[in-house]
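All protein chains but one are shown in place.
Chain lettering (A, B and C) follows the sequence in which the chains are written, and residue indices restart at 1 in each chain.
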Amino acid sequence: MSQKKVVLAFSGGLDTSFCVPYLMEKGYEVHTLFVNTGGVSREKCHQIEKRALGLGAKQHWQVDAQQMLWEEIITPLVWGNSKYQGQYPLLCADRYLIVKESIKLCQQLNTNIVAHGCTGMGNDQVRFDISIKALGEYTILSPIRDIQQQVKDVRHYEIEYLQEKGFKTSTEHKKYSINENLLGVTISGSEIDQWQEPQDDTYVLTNHYHDFPEESLKLRIEFKQGQAVAINGEPKTGVEVMQYLNKILGQYGVGRSIYTGDTVIGLKGRIVFEAPALFGLLKAHQAIEEVVLTQWQNQFKPQVADKWTELVYKGFYFDPLCNDLYQFLASTQQHVNGSVELLVYAGQLQVVAVNSPSLLVSKDASYAQTASWGIEEAVGFIQLYGNSTATWAKVMQEQDGAA
Amino acid sequence: MSQKKVVLAFSGGLDTSFCVPYLMEKGYEVHTLFVNTGGVSREKCHQIEKRALGLGAKQHWQVDAQQMLWEEIITPLVWGNSKYQGQYPLLCADRYLIVKESIKLCQQLNTNIVAHGCTGMGNDQVRFDISIKALGEYTILSPIRDIQQQVKDVRHYEIEYLQEKGFKTSTEHKKYSINENLLGVTISGSEIDQWQEPQDDTYVLTNHYHDFPEESLKLRIEFKQGQAVAINGEPKTGVEVMQYLNKILGQYGVGRSIYTGDTVIGLKGRIVFEAPALFGLLKAHQAIEEVVLTQWQNQFKPQVADKWTELVYKGFYFDPLCNDLYQFLASTQQHVNGSVELLVYAGQLQVVAVNSPSLLVSKDASYAQTASWGIEEAVGFIQLYGNSTATWAKVMQEQDGAA
Amino acid sequence: MSQKKVVLAFSGGLDTSFCVPYLMEKGYEVHTLFVNTGGVSREKCHQIEKRALGLGAKQHWQVDAQQMLWEEIITPLVWGNSKYQGQYPLLCADRYLIVKESIKLCQQLNTNIVAHGCTGMGNDQVRFDISIKALGEYTILSPIRDIQQQVKDVRHYEIEYLQEKGFKTSTEHKKYSINENLLGVTISGSEIDQWQEPQDDTYVLTNHYHDFPEESLKLRIEFKQGQAVAINGEPKTGVEVMQYLNKILGQYGVGRSIYTGDTVIGLKGRIVFEAPALFGLLKAHQAIEEVVLTQWQNQFKPQVADKWTELVYKGFYFDPLCNDLYQFLASTQQHVNGSVELLVYAGQLQVVAVNSPSLLVSKDASYAQTASWGIEEAVGFIQLYGNSTATWAKVMQEQDGAA
Partner (left out) sequence: MSQKKVVLAFSGGLDTSFCVPYLMEKGYEVHTLFVNTGGVSREKCHQIEKRALGLGAKQHWQVDAQQMLWEEIITPLVWGNSKYQGQYPLLCADRYLIVKESIKLCQQLNTNIVAHGCTGMGNDQVRFDISIKALGEYTILSPIRDIQQQVKDVRHYEIEYLQEKGFKTSTEHKKYSINENLLGVTISGSEIDQWQEPQDDTYVLTNHYHDFPEESLKLRIEFKQGQAVAINGEPKTGVEVMQYLNKILGQYGVGRSIYTGDTVIGLKGRIVFEAPALFGLLKAHQAIEEVVLTQWQNQFKPQVADKWTELVYKGFYFDPLCNDLYQFLASTQQHVNGSVELLVYAGQLQVVAVNSPSLLVSKDASYAQTASWGIEEAVGFIQLYGNSTATWAKVMQEQDGAA
């Protein structure tokens, strides 16, 4: 009887490396899949492939999902101008594309078994498992959770297991847990988990302030229907926009942050993250939206965007509500066209100018300067606008007077 | 027959200076009131008094409302961690205390006539008028709106009017309209109104990046029930906290911003503002809330805070809803105690450490590290947590299969 | 020189009748437009036309907008399951189609002058004026507001004016102000305005309980993508659905209501309304949504629907946000298919059975009966789901213990 095939979402790290021989031992034919969501060099991609095959994978697969990440995650994220708990721009959201590609490969290989290397103590297991369930009926294998049931020091166990089987493994203990993709870098572990100050060498994408460039920088970003399409007049793909901004804004220290989130599993989780490109895009996009959306749009849209952000953080990217929210957000972007000028200097980024054909400015009225209405109209507005509050005040006074 | 008394909210600027002789000419006995909400030197206060009396005010009154501003505006603002349209920390909110003090003086002087110098083209008239109506039945005089009905160049008319009456008036044209109080500084006019880049000399409280201090700075802010009560171990009043932080953080360029708001009267209004102290306090307070509030609190509180912010922006500080929201916010702050360490350097401020007796961390579980639950429990959580989405997926597939 | 053409939204009532000669006297060529939004017999339509021409209208136009009302108003209203302030299903929303058709006629007649008969004391003027402004640059004439500036008893003035010109006018004073269209009937005035009990003969569409049919009634309504398409197996157009349900449910007294709303202009306004068809459709639609939408959809959708309702109530049907919200609502309805059984009897309507191919029920689990998960998984769910609250409790107890 032939072996059952399993698709393993593979990153080349210790956990997913362990999974390959472990799953083989359990009798599976292992197909490793590396979904490139950015932050990885071409050389590193080769190493990952070599590693997978070296560990015994029947076949190694690789997909470049960066443009998909731009279209399906970064675009609605920027449209929404929202961050999880007002802070975190969802650097974890590439997980959904990893799941999507894994399921695609399952269909191609005609198997319904999928494996991931998530532990039982974090958010990613929630995102992986719920997404897999939302995409069909699959058997989910999670070797790391399996061994956590029996073993206390999982890391040590994995290293020994691999070495016993003859696989080389770095035994160097990394202080931080670091995760990078096109969206940026997240860093956790050690003193970060203890709400203490991260060391100076913690950071990956953003310069120390001693190394900020001396000269300021001007950038002009052009938006079409809410998507950045050119910088300083040069058309760029979404991937190029992210790579360029991550690099250049990171030099000025822009996009570095520390926050504590309420994780899906109810614990407090503190992380450092660096997202120079997203930080710049969100500021630029918000500045243009401020001038092209109506007051009603500007004041309601955040509620929709916050819900999208919550769903994506908590594992529900594939719930149908997520698509409903997307339809709303896309509809708001019809006229989000124009360009935005950014001034970047030591540690800061300011949107200093905005230019749009859809700028909601009437020729006959400028705030606090001129008006197309008479003063009676202003007074009339205030009279009716304040009617409810004023009536309340009157009635309360009569009551007090009567008492 | 005796003259009718009017209380005029007086700042000493051109508009309110014009109001004094204008109201006198209309037959009123003018009582000028300067409500000091910060950003004004003792000397300037004296000048204001001299100016008022020089213009013919029957009596000049002065109130220091800075501590009240801390208690009644800044405190709930910081509790809420919210800004109008996600951007603007309500630097305009001192207007409500000016109204409140004006009405108090009316009662003291036994008059029901109150005057302000607002124009008919901005938000402040809405805040003044609705607040006055919410505090009782008063006749509102607004000389500037009166003359705007007849006169095109109001500024020019005011200057000529004052000079004709023999009052000295600076004829120098100021490029920007600048407003300062304890909360910070707002700047508008000229190229700012045109969505173009403000000039380097626009700013008042924040340094140019060429002048940022070279050394970084550590600040420890201590909170009690959500209020900052000490810095670096030294107890401070609220007013001292604001003055200290505005000065020291301003040196590092912290708290400078530009945004376009949807004004109360429906136009787009762009302003520059500088709020170093608020910027720092909001970041520090949010960092401590992130660790002491439950997930439910952290995820719902912003909706309440945003509504408070909207009301205060739009003129409804005295609507009873504002107090209802305040009761909610106050209730959330019971355990917001502890201290926060800020690292300040060129253009940036990071909350690098948090310390609180109410830190919601369980000894037996740390996010992504250790857990007080078994792996089956994590899997069980995911299973039930994802039930709705997974059932939807199954049903949709059956439908597709059947079709 | 040729006269300027004006399009007058014409209902045949006293106010719009007055407008015809009034506008002619002002030198306009009056084109009356009657937009039929339901609740009007064919005979009444003829009378309206005769009246308009009798009053001197150059030309009378008529449009049947009932199907449009179904598509553009009733459909999203039912999708949203929302009522203004939880009570009022927007019987006033046909005004937007009246404006839309008026503007269409303006374009056809090549004029940019439009007139309506709204008074200056209600909501409709807000809906008319803002909608006209949202559809282009038009001159708005509102004769009733004009004369209200000079005249106290407008009704009396109108009658005298018409009689002087030789037009017959009913001088009978109607106790209530009644408005009917396909959505139902609204009634106000007299004791209703005084928060007192309306008389038994107030009602138009719903029977007195003495006249309720003795036998109960079963209705099966079929929905396709959230729209009712058939009743008891018989396909029906939207207009037929409304007419049929208004009649048959009205016999059982279903859909009668009294409420006080916060009107756009800030006053409290109390009305009686009867909306048998909408009441039935909303209940039926909600019952089917409860079983086919996911938990996330069911819990967020009301916020979007409530905003749509608020916009439509307050005059902002043509604000772009309204369309953004519509896109969201439409997206949620993709699988809202199936049929619903209603049991109707004296005064009540219950949804007694629901049948849908998209019913979100898994074969392996029924609430409170069987489960596809083990008990450990339930316990695990509760453990993690309650983590944040439980940690809070522990930390608080430690604090209390330490204190």
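Convention: a contact is a pair of C-beta atoms (placed from the backbone, for glycine too) under 8 Å apart; a residue touches a chain by one contact, two chains touch by 3 or more.
Here the structure is a predicted model, which means the values were calculated and not measured.
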Considering the complete complex, of A:138, A:176, A:273 or A:296, the missing chain is touched by A:296
Per the whole complex, from C:212, C:308 or C:326 the residue touching the absent chain is C:212
Which residue, B:9, B:68, B:265 or B:340, contacts the hidden chain when the whole complex is considered? B:265
Against the chain that's been left off, what residues of subunit A make contact? List them. 294-296, 335, 357-362, 365, 373-374, 376-381, 383-385, 387-392, 394-396, 399, 402
Considering the entire assembly, which residues of subunit C contact the chain that has been omitted? 81, 85-87, 119-122, 125-126, 129-130, 133-137, 145-146, 148-149, 177, 188-189, 193, 195-198, 209, 212, 216, 253, 256-270, 286-287, 290-291, 294-295, 298-299, 302-303, 306, 310, 315-316, 318-320, 341, 343, 345-348, 350-355, 359-362, 365-371, 374-376, 378-379, 381-382, 385-386, 388-390, 392-394, 397
In terms of residues, what is the contact footprint of the unshown chain on subunit B? 262, 265-268, 293-294, 296-297, 300-301, 303-304, 307, 311, 316, 319-321, 323-325, 327-328, 330-332, 334, 384-388, 391
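Just so it is clear, only the chains that are shown with their structure count from here on.
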Dominant interface by contact count, named by its two chains: A-B
Please state the rotation angle, between 0 and 180 degrees and to the nearest 5, that superposes the Cα atoms of subunit A on subunit C. 180
Inter-chain centre distance, subunit A versus subunit B - centres from mean C-alpha coordinates, in Å: 31
Can you pull out the residues of subunit B that are in contact with at least two other chains? 294-295, 359-362, 365, 374, 376, 378-379, 381, 385, 388-390, 392, 394
